[in-house]
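All protein chains but one are shown at their positions in the complex.
Here is subunit A:
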Amino acid sequence: MTTVPARGGLPGARRAGGPRPRPHHTPAMRQESRFGWMMFALSGLAILVFTALPIVFTLLLSFFTWDVITPPQFVGFQNFQKLASDTAVIHSFGVTGLLAVLIVILQIVIGLTMALLVQQRKSTWARSIFRTAFFLPLLVSAASISIVFSYLFDTNFGVVNYYLQLIGIAPVDWMNSPAGATATIVIVAVWQKLGFVFILFVAALGSLPQDVLEAVSLDGSGPIRTFFSIKLPLISPTIFFAAVIGMIDAMQIFDQPYVMTKGGPGDSTTTTVMLIYRTAFQNIDFGYGSAISVVLFLLLLLLTWMQFTVSRKWVFYS
């Protein structure tokens, strides 16, 4: 089966020590132990201070109100009660979920189709040209490319509407209508991250058992049937992996809506991270911003947990 999801599981931690560590009695062992700590110290300190503790602090802050000027005030579950009936927050989760689902589905469908088609190419240079084409967008920053796409999708002067008009389609109000703005953000995000999914699928398709595929082909099975009855089930763990990783990534979307739509029109593209940004850094409400962060964090944790449990099950079956 594909190696990627298989290695994604946690059990590596158990292999870590090799032989079970013995009690640290001899001076040599104590010295080795001290050396190990010294080697880990720098990474460990940075990870502790800037990743591990901030998780705890986010959780703590979510039970306070704090505007920096006056000292923080403990409010218990008030932030979460407010959040549960705050239409702006609920709406932002809806917006984020819709964007993420659209982005992930398109990424997987296009990425898998492209991987299958590139795999059919025999010459190495053709493969590498196509691979580079899908890879190139990964090198551009999301902020820069959002600037570029906001020009390309400009309603009056944009290149996209110009060509649509040539084939008889009325100019689309891309960034000024809720549906258009959603579509534009989805297009940019898919355009930028497709290379990642594409590479995953190329690796998965390359590792399929060749003897099975040859046997099926000799039996006279056409390419479409081979795909749906053999290849698709075999690469389903990779599809699932790409879907969950893609969801985790897309649920944090910020750069594209911030640059292209500012969350508008109205709040039709105000994602959860944009709302956290506004609440915490524009309205200076650190407590409420933290409460929204906690909810987003738990959602993402759930997705990560799904990835681990389900992929482990699949690995077992193969």
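In the analysis below, a contact is a pair of C-beta atoms (placed from the backbone, for glycine too) under 8 Å apart; a residue touches a chain by one contact, two chains touch by 3 or more; residues count from 1.
Just so we're on the same page, contacts and distances are computed from a predicted model.
Chain not shown in the complex: UniProt lists it as "Carbohydrate ABC transporter permease", one of "PPM-type phosphatase domain-containing protein", "Electron transfer flavoprotein subunit beta", "Carbon-monoxide dehydrogenase small subunit" or "Carbohydrate ABC transporter permease". Note that of A:A84, A:I147, A:I169 or A:L232, the residue touching the chain absent from this view is A:I147. From the options A:L98, A:A183, A:I199 or A:V310, the residue with contact to the chain not on display is A:I199.
One of A:Q81, A:N176 or A:S217 touches the chain omitted from the figure, and that residue is A:S217. Residues 4, 7-8, 10, 12-17, 21, 24, 29, 31-37, 39-40, 42-47, 49-55, 57-58, 61, 110, 113-114, 116-122, 129-130, 133-145, 147-152, 154, 157, 159, 162, 191, 194-196, 199-200, 203, 210, 213-214, 217-218, 220, 222-224, 241, 245, 248, 252, 254-255, 258-259, 273, 276-277, 280-281, 286, 289-290, 293-294, 296-297, 300-301, 304 of subunit A touch the missing chain (whole complex, contact as defined above).
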